[in-house]
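Heads up, one of the protein chains got dropped from this complex, but the rest are sitting where they should.
Right, subunit A next:
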Amino acid sequence: MKTILVIGNGMVGYKFCEKLMAKSESDNYKVIVFGEEPRPAYDRVHLSEYFADQNAERLSMAPRSWYEENNIELITNERVTDVHRASKTITTINDKEYIYDYLVLATGSSAFVPPIPGVEKEGVFVYRTIEDLDATMAYVAKIKSQKPDGKAAILGGGLLGLEAGKAIIDMGLETSVVEFAPRLMPRQLDNEASQVLQNKLEALGIDILLNKGTQNIEGDKAITGMKFSENETLPVDMLLVSAGIRPRDELAKTCGLEVGTRGGILVTNNMKTSDDSIYAIGECALLNQMIYGLVAPGYDMAGVAVDNILGDEALMPSAIDMSTKLKLSGIDVASFGDALNEAKESESIVYENKFQGIYKKINVSKDGKKLLGGILVGDASDYNMLHQIFLNGMAIPENPEDLILGARGGEEASFGSALDLPDSAVVCSCEAVTKGQICCSVTEDGNEDLASVVAATKATTGCGGCKPMVTDLVTETLKSMGKVVKDVICDHFQYSRQELYSILKVKKVTSFDEALDACGEGKGCELCQPAVSSILASLYNHTPNKEDVSQDSNDKFLANIQRNGTYSVVPRIAGGEVTPEQLIVLGQIGKKYNLYTKITGGARIDFFGAELNDLPAIWTELIAEGFESGHAYGKSLRTVKSCVGSTWCRYGMDESITFAIELENRYKGLRSPHKIKGGVSGCIRECAEARGKDFGIIAVEGGWNLYVCGNGGATPRHAELLAEQIDNETVVKYLDRFLIYYIETAAPLMRTAAWLDKLEGGIEQLKKVVVEDSLGINAELEAQMDLLVDAYECEWKQVVESDTMKDRFSHFVNSDDRDDNIAFVPMRDQKMPELWK
C-alpha cells in the first residue's frame, strides 16, 4: 500500500480526496491530510455568507465523518513545516514525522497585504479564513459599541473586496472601497461596466474611491485613517485588506522545488512539480506562468493530479476558462472569455441602459462568426447561454447583437434552449459536468427531479452559478420524454399545495369528500387528508372537530400522541406569562391525573402520560380555570416567546411581553403548512431568541425590527430582516400579510425558512410583496387574516361543551375499560412509559 500525503485541507485539497475516493483503485492508497486551520475544508467561495449567519457548518465541504468513512486520516490544526525529499518524509510543527510515496501540495494562498507603513496597526484585517471573519466581526461590534458613526474601508475593489464591503455595511458601519486601479474589478470589467456597477453600489450606500494609492495607515495604536496624499486622508476605524492573493509556496521553496520568480510552485500541465513524486494543485501552483485564483481550475487540477498518481496520463487543457459570474449585493456581474479585448482581436457590441443600470458587451470575431468574450452587469440572465456559446465555439446569429438584445422584429429568438448545446458542453465547470451527463442522468438513470440529478452528478454543488441552466436541462429533458414536471400533493391530488389552496377556495369546498369530488381521485390518504384539512382550516378557521376523521392523528385527538400511545396536554400560556394562582391550578390538575410534568422550550407547561379517556376530563378542568388549547399538536401557531422587556428589564427598550401576548392571542389557532413559532425581544440582547423563530421582533431605537423565516431544529436558521424601526401596528400589518402569503403558497410541511429558500428573489422579493405590495394582494391578505382571527374558537372548549364530540376520546367503542397495554415505570419522582417492548 502506498501513502499519499496531502498538505492543505482547503477546497482543492478536499476535492483531491473526493476525486481519489471516487476511483476504485483508491483502496490501494493510504491518505493522510494535513490542515493548518482548526476545521475541515470549507467553501471559501461563499465565505461572505458567514458574515450573515456565522454558520460554519453550512460552509463545510464535508464533515469529519466523511474522512473517517473513507479511511482518510485528517489532521487539522497541524502545520507541515518541512519536506525532506531525499528521505520522502515530512515533519509537522509538533515534530511529528510522516513518510510518503506521493506528496500533494494544496497549500493554497494567503491574502496579500501591501507593504504600506502602519499596516500592522490594530483594526487592520484580511479576508481569507473563518477566523479572519470572526476577528473582523468582533472588531466591528467593538467599534459600534464605542461610537455611533463608525467607519470602515476595504482595500481592494476586486470581487472579494466588494463582497466584503457589502457585508460590512450590512453590519452597520459606513463603508468605503478603496481601489488603486481606475475601475472596479479591473481584471474582469472595462471602465463603462465598472461605472454601472459603481452607480449601483453607491446606491446601496457603499462609497467607492478609485485611483487611490494608500501611502500610510494613520493612528497611534489602532488605525484612524488612510492617507492617500499630503492633503487627502480618509478617516476610518478599521480596514479590511482584500488586495489579491499570494501563493503559499514556502514549503516548496525550503525543500528546493522550483518556484516562479513572483512566487507559485512551478508545475507542468500534469500538475507535477520539479520532483516527480510531488504534485502541486490549486492556488499554490504556477501553471503556464499563471496562478489561477478560481475554484473551477483548481478542481480540474485536483482531478489531473489524481489521474497521474493512479498512473493515467491526464493533462490540464491548454486554455483555462477564467469566466466568472457572481451576484454582488443582488447585482449581477459576469465576465467571460476575452472580456477586455485588450489585443483588439475582436469587435465589440455594447448595450447600455442607464435607467435600469444594465450594461452588456460582447466581443465578436472580426468575421462576425464567433463569440470571443463579454461582460454583463445588472442583468446576467443570458450569461450561461453566452458562456456556453463561447466555450463550445457555437455558431452565432447573423446579427450578433441578437445575442444581447434578443431577436427583434417578431422572429423567434435565434438561440435560447439549453437543449441546443452540444452534449460535450461543460455546464457545471466546478464539477466538470457536461450537458450530456445531466441529460443522461434523466433519460438513462431515471432521475426525475433536480434534487436527484444533483445528487447523481454533483452539478451545481460548487459555486451554484449553473443552477438555472441545470434546472432548465432537467425540466426540458423531462418534457421531451413526455413527463409532467410537478410537485404534487400525492396520487389523489395532482396539484401543488398552492394550486389546491386556490381551487378549494374558488370552489368553496368545505370538506374532504367535497375536495375529492371537486378535484381529486381515489379515496385519499395520510398525505392529502391532513393537507386538505389544513387548507380548509386556513381558509375558514374550522377547527379539527368539524371533520375529525380527516385530521392527522394529533389533530384528531387535539393532543400529541407519545410513544406509548398516551397523550400530552399543553394549555396556552401566552407569552409565557402565568399567575401563581394559575400555576397552582396546573399543579393540582397534574397531580390529580398523575401526569409527568415539564416546562417546554416555548415557555409553557407540558403534561405527559394522559390516557385518551382522560383527555376530556382534564380539559374540562383546565377550561373551567380559564385556560384554552395551546395547539401544541397542530401545524399551527405554537408560541410567541418573550423576554420581560422594559416592563422589568433595565435594558428593555419596549414592552416585549405585552406585545408577545398580543401577537400570540392574535394568531392562536392559525393553521398553516407547518408549525409557526414567534418571538419578541425587548432589546438587541435578544433574550427571547426571536431570530430563531418563524417571526421575530426586536425592539430598537425608534420601533421594532421585524425578522422572518428563522427556525431552530435540525437546520437552524436565523430569521432575515423584513422591516426596520416600525411601530406595533405596522408589525401586525406586515405579519398578517407575511403569514397568509406563506400559508397560501408553501408546500405541505414546509417551514418558513425552506419556503423563503424556494421563493424566487428571496427576502428581497418578500419585502416587495409584504412591504411594497408589488403583487397588489395585501388588502386581500389582511382581510383573510382578519376573517381567521374573528373566527377563532378554542377547539377543546367545543369538545368539553358537546356530548357527542367527547365520544371519540374513549379507547374502546364497546367498553369503558382502559387500554391495559399501557405501562409506566418510575423516573426521578415522576413516571415515564415503559421502554418499547
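Going forward, a contact is a pair of C-beta atoms (placed from the backbone, for glycine too) under 8 Å apart; a residue touches a chain by one contact, two chains touch by 3 or more; residues count from 1.
As a convention for this text, contacts and distances are computed from a predicted model.
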(request) Given the options "Aminoglycoside phosphotransferase family protein", "Nitrite reductase (NADH) small subunit", "Peptidase M16" or "Peptide/nickel transport system ATP-binding protein", say which is the protein name UniProt records for the missing chain. (result) "Nitrite reductase (NADH) small subunit"
(request) Tell me which residue among A:E78, A:E499, A:D513 or A:E793 touches the hidden chain in the full complex. (result) A:D513
(request) Using the definition of touch stated at the top, determine which of A:R64, A:K523 or A:K591 touches the missing chain. (result) A:K523
(request) Write the list of subunit A residues that the hidden chain touches. (result) 491-492, 513, 516, 522-526, 529-530, 548-554, 556-557, 561, 563-565, 612, 807-808, 811-815, 817, 819, 821-822, 836-837
